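Everything below concerns the one structure shown next.
With one protein chain withheld, the remaining protein chains of the complex are depicted in position.
Each chain gets a letter, A, B and C, in the order it is written, and its residues are counted from 1.
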Amino acid sequence: MSLVIDAKVVQNKQIIPGHYRITLATPYCTEKARPGQFLHVRCGSTQDPLLRRPISIHAVDPQAGEVSLLYRVAGRGTALLAEYRVGDMVSIFGPLGRGFTLPKGDGKVCVVSGGIGIAPLYFLLQKLAGLGIFATVFQGVATAKQILIEDEIRELGHSVVVATDDGTKGFHGTVTSLFEDFLRGGGLVSKPGINEDGLVSCIFTCGPPAMMKRLSEIAAQQGAYCEVSLEERMGCGVGACLSCACKIKDGSGWFHYRRACVEGPVFPAGEVFWE
Amino acid sequence: MSLVIDAKVVQNKQIIPGHYRITLATPYCTEKARPGQFLHVRCGSTQDPLLRRPISIHAVDPQAGEVSLLYRVAGRGTALLAEYRVGDMVSIFGPLGRGFTLPKGDGKVCVVSGGIGIAPLYFLLQKLAGLGIFATVFQGVATAKQILIEDEIRELGHSVVVATDDGTKGFHGTVTSLFEDFLRGGGLVSKPGINEDGLVSCIFTCGPPAMMKRLSEIAAQQGAYCEVSLEERMGCGVGACLSCACKIKDGSGWFHYRRACVEGPVFPAGEVFWE
Amino acid sequence: MSSKGSNGTSAGKPKLAVNVGGIQMINPVTTASGTFGFGTEYAPYVDLNRLGAIVVKGTTLAPRAGNPTPRLVETPAGVLNSIGLQNPGVDHFIDEALPYLAGFDVPVIVNISGDTVEDYARLADRLSQAGGVAGLEVNISCPNVKKGGMQFGSDPIMAAEVTRAVKGKTSLPVIVKLSPNVTSIVSVAEKVAEAGADALSLINTLLGMSIDTKTRRPFLGNVMGGLSGPAIRPVAVRMVWQVYQAVKLPIIGMGGIVTAEDAIEFILAGATAVAVGTANFVNPHTTIDVVEGIEKYLYENGVSDLNELIGAAHG
Partner (left out) sequence: MSSKGSNGTSAGKPKLAVNVGGIQMINPVTTASGTFGFGTEYAPYVDLNRLGAIVVKGTTLAPRAGNPTPRLVETPAGVLNSIGLQNPGVDHFIDEALPYLAGFDVPVIVNISGDTVEDYARLADRLSQAGGVAGLEVNISCPNVKKGGMQFGSDPIMAAEVTRAVKGKTSLPVIVKLSPNVTSIVSVAEKVAEAGADALSLINTLLGMSIDTKTRRPFLGNVMGGLSGPAIRPVAVRMVWQVYQAVKLPIIGMGGIVTAEDAIEFILAGATAVAVGTANFVNPHTTIDVVEGIEKYLYENGVSDLNELIGAAHG
């Protein structure tokens, strides 16, 4: 079960311009959370903004009993969240939603992020490292300054390659092009230690819809299992309001709506009805 | 002219339960403010609460360029204000309104407060002390624990006598009874140094309407000049919205509405159309 | 008063029970349709047996897919939604949701919507025979569907017709849920009362919209949506006040209730019961907090029975 908790802010720091990491003391969530799940966060204490904001669980520190969120200041709610200081209490509700399926078999695991999409994937990478699974992380950002937590990911033992839209660092182009390049065994990433495990068996991705759609096509071509984390505006977070409807294939070539907050936000890429 | 300014919080401290004093760095207001004027304060940064809150200027420190407000946590806005910490910025608009008329002639000056009504009167007492005028302050509160800034007033050179509804300190009864007792030369306050200047020439008062009404009657009987600071719900603070209407005598035995924010909040007691 | 409680005050807890058109509720707090799912979703957070009643998500004859996304956008102190009555249809409701709810000891009120008067009648018929339903809430006021919905709600004659059709097919208490998007809510309430409604729910959402200045297009997939939440409370309280003065039916008041104080505002205006809607999204425990807060208010104000407060602000 998920709970509404007032959690104490342990840290709330801007890590790159417009992006913050907030660390909350919450042994309950630390214990319950699985990668891909989110917290429904109350930003501020008044009726404006009114609703909670869904933010993925970014990292978990079981020893300290702390959970971290990595967030981009996108509007009013996240701007208020950025004002919280150490010692303040934040009302969180969670962990909520269905997370990533941890891989069991062999084969290469790839993690592909676009922008702030790296947030939930880091927690996944923590868990993978704990299972002795080391992934190659493809991080796409607009420009070098927006690269997030590259070192932290390396510290877990994973490899990281970066694509920037403007070519200021790493691969010059989209992260999907970088990934395709990798699959072809070419270019920037075909250096020792990255592409040597052979077949890609599993892809986890979070980012803009167009990126995730393209990756799900690539995964299908490769015969790799792929999971995507979808974003939809949320109300209740518990499946009651039907606002977070996502189009999921219904088996007959058409779609039915599924709720990102309970049946997702992580879905097998092959089940998503992409538009 | 009054201005909208973001002023830095120098201090914000609970001085008795539910009552705070906030000190703001604002040389502009320090210079412009006159006793009885108020600031229109934005509590929080969102659209709930939406309106500013009128709070009287409580004290001014010209050397430091600081203005203090003394406020009671009455609802949502003041509760949010209590959360501001040193270094935060508060949006203030002011000084606004018409303040007290500083006395020129001889005769005893009396200052009578009920509850949080002491807030604007302290600034008046600062100014009076500066003019070498020392007043007798009658402070009425419900119970001893709610006595406010008694020592600070004494430090300015004024005398203070207290009335508590429950008799836990000073006079047991209302502050108006205490004041009447004083006028009759009796009881608690007729000790050396208080009632020796002779006739009361001037009364300044702020507190619950019933208290101010009674005082204005007493003042009329005594032939003393009396000013009251009225409270009415405010919108704009500049005279445009007509929400802060106060009933003022129109000369024909009836009343017309006057705006507390520009024609007040301080009015000569004799002009108020009491109900 | 012969005995005193151990804490020295008058004996016993204040009485919270109310009766809404024949539905006996242990307290005046219920859920606003569409904000509490079928109850299941909130069961981990709320002991459903502690609610006065549960009003479930709007049900239609056939399943509905609902509107395109985005379906929800926040506005100042409010929320616009255009869910579009997504629901699995009445048969699925009867087969799947009702048996689950039968496990609780709480009146279940089913919110029904149709495209035609006949639809409403058939829904009433089906649900009356299903068993386990305590009452019907007739939604003649949903702004989020093309046909039916608000059209019925904004025309007093049509509203009465739907009411009569439902009454003709059921012996369950019939609560008619009114639309606030009308010139005179009182006219609609009067006609619906004449047509035999047992109670009224008000208000449904205000029709609104919001435009994204980045894309220069409406935010909601369905362009317009229904405004709910604290923003609309003053309108809702006013309508309860007006209808209470004009019509002698019990009212379920709703629109922006977040705290017990908000609920009491509605009760003082004339509501016999209140429903919590959007606030559930913010705090899943709101309904119970409101129940407890009302009890505390009664206690602190020396009111022994909630019924004494109903309409008390009319003085």
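Assume a residue touches a chain if its C-beta (ideal position, glycine included) is under 8 Å from a C-beta of that chain, and two chains touch if they have at least 3 such contacts.
This is a predicted model, so every value here is computed, not measured.
Can you list the shown chains that the hidden chain touches?
A, B, C
Out of C:Leu227, C:Val282 or C:Leu306, which residue would touch the omitted chain in the full complex?
C:Leu227
Write down which of C:Leu127, C:Leu207 or C:Ala275 is the residue touching the left-out chain.
If we include the chain that is not displayed, C:Leu207 is the one touching it.
Per the definition of touch given earlier, which of C:Gly39, C:Gly78 or C:Pro250 contacts the omitted chain?
C:Gly78
Which one touches the absent chain: B:Tyr20, B:Tyr71, B:Phe93 or B:Tyr225?
B:Phe93
Which parts of chain A face the unshown chain closely enough to count as touching?
Residues 47-48 of chain A touch the chain absent from view.
Take the complete complex as the reference. Which residues in chain C touch the chain that isn't displayed?
Those residues of chain C that touch the unshown chain are 75-78, 80, 154, 181-184, 206-211, 213, 216-218, 224-225, 227, 229-235, 237-238, 241, 256, 261, 264-265, 268-269, 297, 309, 312-313, 315.
Counting contacts across the full complex, list the positions on chain B that touch the omitted chain.
Considering the whole complex, chain B reaches the absent chain at 1-2, 4, 42, 47-52, 93, 232-246, 256-257, 262.
The definition used in the following text is that only the chains that are shown with their structure count from here on.
Most central chain by CA mean?
Per-chain C-alpha centroids compared to the overall one single out C.
Name the chain whose C-alpha centroid is farthest from the C-alpha centroid of chain A.
B
Averaging over Cα atoms per chain, report the distance between chain B and chain C in Å.
Here the centre of chain C sits 47 Å away from the centre of chain B.
Taking each chain's centre as its mean C-alpha position, how far apart are chain A and chain C in Å?
Computed from C-alpha means, the inter-chain centre distance equals 37 Å.
State, to the nearest whole Å, the distance from the C-alpha centre of chain A to the C-alpha centre of chain B.
56
Using the touch definition from the top, which residues of chain B touch two or more other chains?
Answer for chain B, listing residues that touch two or more other chains: 47-48.
Which residue numbers or ranges of chain C touch two or more of the other chains?
Where chain C meets two or more other chains at a single residue, that happens at 76-77, 230.
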